[in-house]
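The other protein chains are all here in position, but one chain of the complex has been omitted.
For clarity, chains are labelled A, B, C and D in written order, and residue numbers in each chain start from 1.
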Amino acid sequence: MSPMSPLVFGITLVLCITMIGAALMAIRAKRLPVAILAAGLVSLVASILFLVLAAPDVAMTEAAIGSGLTTFLFFFVLARIRGAGHGGANIDADNEADNKADSHD
Amino acid sequence: MSFDWMKIPYALLTVFIVFNYGLLLGALIQKIGARAGRRHGIPIWQNYIDLIKNYGQRTSITHGVMFYLGPVFRLTGGIGLLLFVPTIYGSYMFSNLSFAGDLILALYFVFFGTLGMALGAGESGHPHAAIGITRGLSQVSVAELPFALAVFAVALQYQTLSVTDIVAAQQGGMLNWTLFTNPLAVAAAMLAFLGSMMRPPFDVVIAPQEIPIGPPTEYHSAYLALMQTNRAIFPVAKMVIYMNLFFGGATSWPEFAVKVFLLYLFSAFVGVCFPRFRVEQSIRWFLIWAVPLGVLAILWV
Amino acid sequence: MVSALHIITAALAAAFLMGLLKEQQRGLAFGITLVTLAFMSWISAGWLWTFASTDTAAVEIFTAGTQPPFAINLRIGLAEAALTLLINLTGLFSALALKDTLLALGRRAMAVWLVAVMALSGIVLTRDLFNLFVFFEMTVIATAGLVLLSEHSKNDGQALAAGFKYLVVSQFISAFLLIGIIFAYHTTGTLNIDGMAAAAPLLSGSAAQAFSLAFFLIFIAIVAELKPFPANGWALDIYESAHPAFSALFSAATGAAALFAVDKLLLIGGDAWLPMATGIGIITFIAANLLALPQTNDRRLLGYSSIAQTGLILAVLGQRDILGDHTLYIAGGLLLSHAVAKAGLFWLSGLIAERGLEAWAALRGHPVLIFAFVSFICMLTGLPPFPGFYAKWELIHLLAGEGRIALLGLILLGALIEAGYLFRWFGYIMKREAPAEVVDNAAHKVVAVIAALAAAWALSLVWGELSVLQFERGNLLLALPLLFALTFLALDPLPAWLKNTLAIAGLLAWFYLTYTEYDPLRMIFAVIFLIGGSLTLLASYHAHGQRSGFYPSAMLMFAGLAMLIRATDTFDFFVAWELLTVGSYFLILRGKHSEPHALSYILFSLGGAFLILAGFALATQGAPHFDLSALADLVQPLAPWVFLLLAIGFMTKTAAIGLHIWLPGAHAEAETDVSPMVSGILLKAGLYGLIVLLLTMGRQDFYGVELINVMLWIGAITALIGNLLAIFQEDAKRLLAYSSIGQMGYAMFGLALMNHLGWLMALMFVINHYVYKSMLFLSIGGVAKRTGTREMYRMGGLITLMPLSFIATLIGIIAVSGVPPLSGFGGRWIFYNAILTAEARLPMVIIFLAGPIAFLYLFRLIYTIFLGQLKDEFRRVKEAPFWIVLPQMIYVAILLVVAVVPGLVLRHVDSYLNAFFPNGGLVWEGSTITSQFGYWNPVAIMIIVGVIFMTLFAWLLFVNRRAQKVKQFNIVFSAERPFRPETTHFAWNFFAPYRKALGFLTLPLATMFWSTVTDLLHTAGDLARRFYTGNGQTYAFHLLAFVMIVYLFGMGVRP
Amino acid sequence: MVAPISTLTTRQTTRQTHMIKRAIALLLLFAVGTLFASLLLGYVPDSELNHTARYYAERTAGDVGAANIVTAIVVTYRGLDTLGEVTVLFISAAIVGLVLAQDRLPSDAPRQPRVPVSELLSTGSRALTPLILLLGVYVFVNGHLTPGGGFQGGAIVASGMLLLLLADPLKQFSHQLISVLESLSGLLFVGIGVLGVLLAGGFLDNRLLPIGTLGELFSAGVIPVIYSLIGLKVGAEFSSMLASLSETEET
Partner (left out) sequence: MISLAQMAMAAGFILILIGFYGALTQRNLLRMIVAFTIADTGVNIVLVAVGHMRGRTAPILDVAVPAADAVARVIDPVPQALVLTAIVIGLGVTALMLAYALKLHARKHTLDIAKMTELKW
């Protein structure tokens, strides 16, 4: 049983903090694309974390599917909704109003 | 107590005596009432005259079968009631047909005539008849209650439903009368008695002013005569029951005459003194005053 | 035997095969789908047959050539085979019902359908926890996809929103599930369910704690799939918006699979988790039923009902610690009942064009579909002979045996609410105006319904056989009276007269077959039920045509009655009780305006029946059989409770005051020949129950209160109020109905006296009431039929036009009122003799008051109808039809005979009663009858009265020989001729002064009380459902809150 | 007077409901958090493999012949899960197709103004796609030896398709081809599984083929075959989903 090396510990800590930061960003972001990208970033960082956790299979899957394909799916849908033109321009309207209300507090 | 053929002529004799006594008593009471009001009143034989006149009338009409049968029911009720109760205590002659049933039979047979009468009057199609009947039924259903309670108090007291046995239990001096052994029951019964005698203040049923004469409105001639016959017999038959239950019965005809007269006088006296109630008023009156007495009587036994 | 694995592989192969087909080959694709589903069903059926017919142990199916727990394994046993068969058949028939939609959407939809069915089978079969998760996810995704099936026809996006809400919630669920699974794996080192079940109890310390947390997450996630209250808003939206054929699958198959998954989980968790399952289940059961009450959309209502049933079964699973070996029998009975009935109802819903409950009135023209609907709702409410009945019986008994009374009460309460909305719905179908849209009669859709119907009855047969095998009870479906009644379903197309003859012959034949078995007491009831029943049925000859539905209902009631008097143990008794209740409900519902009354009848009756059930269950205390006679052996503190429950139950049937409000409407609105059946005959069933109860249990002391005295009071008040209310009725049949309430009060009073004469009087009432009430209902019914109204003030003067009816009524009222010389007097005489011996004096006062009141309404009845002024519109009215008059005349004859020789019947009863009440009997000497107080000679009375009457009549005839009949208006009316009969017929508000004086006694307190109760229930349901805002996010909140509340409560009380 | 007040209050109410919603959400999540926290605090890492894991570690090489134990579990021991997983993807793709197939845009809806694709991207993608596809195939064929396998490879294959889509947004995929690929690979997967029942130890038993030598390409029985089928199927399904979602008009 070798003690965990400080380096690995540090990397893990940084990864975790990054993930949480990105997740918060994804939740709080004013613009949807930013949110989607932030969520993708969470996945990407998670896949590195999986490597650290000795799970290369999972890491690959997470990277390919979680951060890659999923993000693309989101963007495709976003594009189609915007393209549909039914009020697609203010797709974030509901949440923006929401956020503004918050910012006044 | 069982049947033998001699009972039939004896029973007829009872009916005859009571019929005449009833006719005279009715007239006498009416005369007393008139004198109390400083009027002259009717002659004592007036009822005989009316009766003969009505039986003798030549024209008569009918509204239908039930109309025809109404007076028959009525008089059957009166005579039957009289005969189901022994009139004179200790007398085989005047024990009538009481072997057929006990007190309950008598009490329920009261309704036989009432029901038949109501049906007959109903078929006449006269609204006043129907109105009179509804009033009568409404009032009687409550007025009978204290009486029924009193009767049961008495039956419980003597542990029998046989009229003869009840009278027997009251022999041996006035203080053995139910009047003194169970005054509450008697009080309740006497209040009920007022209600069933169709005299003021409980005479709105035959309401002489507003409605010609209540249920018998449409009756005339021989029909009315049968009813008048009943009006002589029925009250006496009822008072015989009261007498037997509460006042020691009668061992002889004079005693009978006196007790029935006093009972009749009691109702006439109250009638002269008090104004008439409307039906709902009399219902309430009985419920408030008479029924509690009856309840107490039953609980007290 | 084909391996059960191929249920999965066949579906997958077929689903994958779809991709190879061309988009246009939809017919072929549909064919493949059906064949595959049929193949899957065939595999399950084969296994089911194997397990049911032979004593085979469950078969394990290994994968990957490796033993579990290292590879996934499946298992098929009896339960698994039955459930997969249910799932696959539901899938098959739903696919049939979905034919149009599937063909329109093409092969992809069919592939999803196949996968959905397969996934549900997988949930049932798998023994691996994570594999369970995979199948669940598959179900979730397939469900979300299949919800869209209805989008095809309905373009409002509702189903889309519902599907999205479902996905949102299932995301939360799957997160919990995964976390739970991984921690459970971590602590036990296996994913195999059986392995985990073996390992879990060995854990200790922090590992046990961690495992318990993990298990909680798994458990709650799977339970959340059962749509527990309140975390179930999403499911309702699915039920409402999805295609009904899918909802059938979602309700029947998904529910069954998820329940089985919970069952497997409980295997892991052990007994400690059972209370949680019970708690969640029962709350869901009650709440969902409550919420279903205010629903107007049929599918949403069915959805609530599904959720409720699932909750009930979850609660039952939670009782496994006491149900033991019977869990399968009970939970299986409930589950299959629910699944078959709900699938059938959803399929039926697919035939109906509109979503309102009233729109189902379209079914009315289709007897088979109506029969299906009735079977389904009876199945759901657990009425005999359906499996749910057997299950409910055993469940309640086991619960009572273990003293879990609160749960027992809640289950019965929920079942009653459920019966409420289901039977209300049936009322709509039978009575509401049928919509213009006709029923979609497409064969492939009807086939599904018929299949469910067949399954329903087949299951009844199976559960009946199981009950024979396991509990040595009878198979109800094979009981001769019931079979006879059911035969009339098949005979329905025959003409009414033929069926009537058959029915009468059947009743008489049954009497002939069984009459030697009855003691004198039962003989009275047997004669009334069977001979009396056939007498009443004579009146039914008047009906023309086919009279669809009448005979099955009537004969069901008679079957119940016939079985009731032969019952010796509680089970048979209760079965008979339920049968006669249901049969009479259908009979009553046939009346033109009887919808609300029939509903309140069935609700009160079922409520009463549930009390009886609870009473029996309490009495039984876990014994497998319980003879009615053994009630006598019960002791404190149990006995008074049993007595109380049973007495209230029976008094519901006899319409004791407070529980009486169903009777007037039910009896009054029933058809002409039905009223005498339900009044004259059916009410006696309640009295019979009371007699059985009092004979065995007698006096009971309940916290110092002598219960028999309470009953005395109830009887007296019932007599008074019944009579009083009868006075004020304008409707003739209602008047008679209230009068019945009063009469039953007398009978109860007599029974409660608990002495010889009291009982004699009660039995006398039983006979008399049958005769005169049947007669009166028939004659009044005949009049109402001819005049077209039941309002008495609109009639009048009918004596000359309907003389026979008049005579029957006249004799009837004389008998009812008890005026000598007719038979009613005998009853009164015994009665007054009886109360002389009573200890309680005050109720006696009340019953005295009740007596004369009878005269009031009786006079009103005969006067306002037959006497008084004849109206112009009725001048051409004819006497009632022959077949209605005939039984009346027979009754008249009976009354006269009984009046003269009451000893004919009474003597036997009197001497029989000596066995129970040796003192105070009557003495019979010649024609004189003597009691300890008085005497009575019916023959003499009849002769005396007859002689006096005839003499006077002859005299009157003599003096009045020239009397002439005059016209109607020839009366002295304020010196004028009256203008019109309407203004001259004094009839409306007949006893106005009485109302002024005593009207306060007739305040409808009981009605107000019960309507307040129902209003409260409705309001509670209506308020509570606002909780389902329709917002998917709110539903997610509900879910989380649910999980957390269960966590706090559940984990708080755990060690 | 009334109108402004009511609008004001409406707005305030909306804001208040938002606040309340957040507060409740935080409260609930706090409770969930405590649950998680107790899981976390109760967690004791294993120091030894539990008996299931030990079985895999000991026996995989001998019984299954796959170097990558995860692959052995995914494809063989828990092959039924994987089959289910593939099925999940399959029906997801089918449903996505169904959902979007129904949703035809009105024909007069404005066509999406597309940014013209740069020359670099289109040329680059044309050159890169075969390489990416090759990489994907490599990943799933070697799934039993190295990290990666059918899913990862399938995803890589799908990203190749994605690149093509990006390069030429109006390019129409052959749905029929994808569908046939998807179906065939699925059928073969099930077929091999059933063959396992018939010829070997059970459903999805990999010993249909000899398990060969550990570490070689042609080893581990049918694992490489199955993983390749999975790769093809997953790739086809991803592609079909992407295609369904990206196409603005129905094919």
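The rule we apply is simple: a contact is a pair of C-beta atoms (placed from the backbone, for glycine too) under 8 Å apart; a residue touches a chain by one contact, two chains touch by 3 or more.
Just so we're clear, the structure is a prediction, and the values are computed from it rather than from any experiment.
Seen in the complete assembly, the chain not on display touches A, C, D.
Touch with the chain omitted from the figure is made, among D:Val74, D:Ile132, D:Ala200 or D:Ala236, by D:Val74.
When you scan C:Pro244, C:Gly1032 or C:Gly1050 for touch with the missing chain, the hit is C:Gly1032.
Even with one chain removed from view, chain C keeps its contact list with that chain: residues 130, 134, 137, 140-141, 144-145, 155-158, 160-165, 167-168, 170-172, 174-175, 178-179, 181-183, 185-186, 191, 233, 236-237, 240-241, 1025-1026, 1028-1033, 1036-1037, 1040.
Annotation for chain A: contacts to the undisplayed chain at residues 1-4, 8-9, 12-13, 15-16, 19-20, 23-24, 26-27, 32, 35-36, 39, 42-43, 46, 49-50, 52-58, 61-62, 65-66, 69-70, 73-74, 77-78, 80-81, 84, 86-88, 91-92, 94-95, 98. Taking the whole complex into account, chain D touches the unshown chain at residues 21-22, 25-26, 28-29, 32-33, 36-37, 39-40, 43, 45-47, 49-50, 52-54, 56-58, 60-62, 67-70, 73-74, 78, 81-82, 84-85, 88-89, 91-93, 95-96, 99-100, 102-103, 105, 146-147, 151, 214-215, 234, 241, 244-245.
Heads up, the rule we're going with is that only the chains that are shown with their structure count from here on.
In this structure, the chain pairs C-D and A-D differ in their number of contacting C-beta pairs, and the larger number is found at C-D. Spacing of chain A relative to chain B, judged by their CA centroids, is 105 angstrom. Averaged C-alpha coordinates put the centre of chain A at 18 Å from the centre of chain D. In whole angstrom, the spacing between the mean C-alpha positions of chain B and chain C is 54. Only residues 1-3, 55, 58-66, 68-69, 71-73, 75-76, 79-80, 83-84, 97, 99-105, 108-109, 111-112, 114-115, 118-119, 122-128, 130-131, 133-135, 137-138, 140-142, 144-145, 148-149, 152, 155-156, 159-162, 212, 217-218, 221-223, 225-226, 278-280, 283-284, 287, 291, 294-295, 298-299 of chain B touch chain C when the two sit together in their complex.
Residue ranges on chain A touching chain D, taken from their complex, read 1, 56-57, 59-61, 64-65, 68-69, 72-73, 76-77, 79-80, 83-85, 98, 101.
Here chain C touches chain B in the complex through residues 797, 799-800, 810, 814, 817-820, 825, 828-829, 832-833, 835-836, 841-842, 844-845, 848-849, 851-853, 855-856, 859-860, 862-863, 867-869, 928, 931, 933-937, 940-941, 944-945, 948-949, 952-953, 956, 959-960, 962-966, 968-973, 978, 984-987, 990-994, 996-998, going by the rule given at the top.
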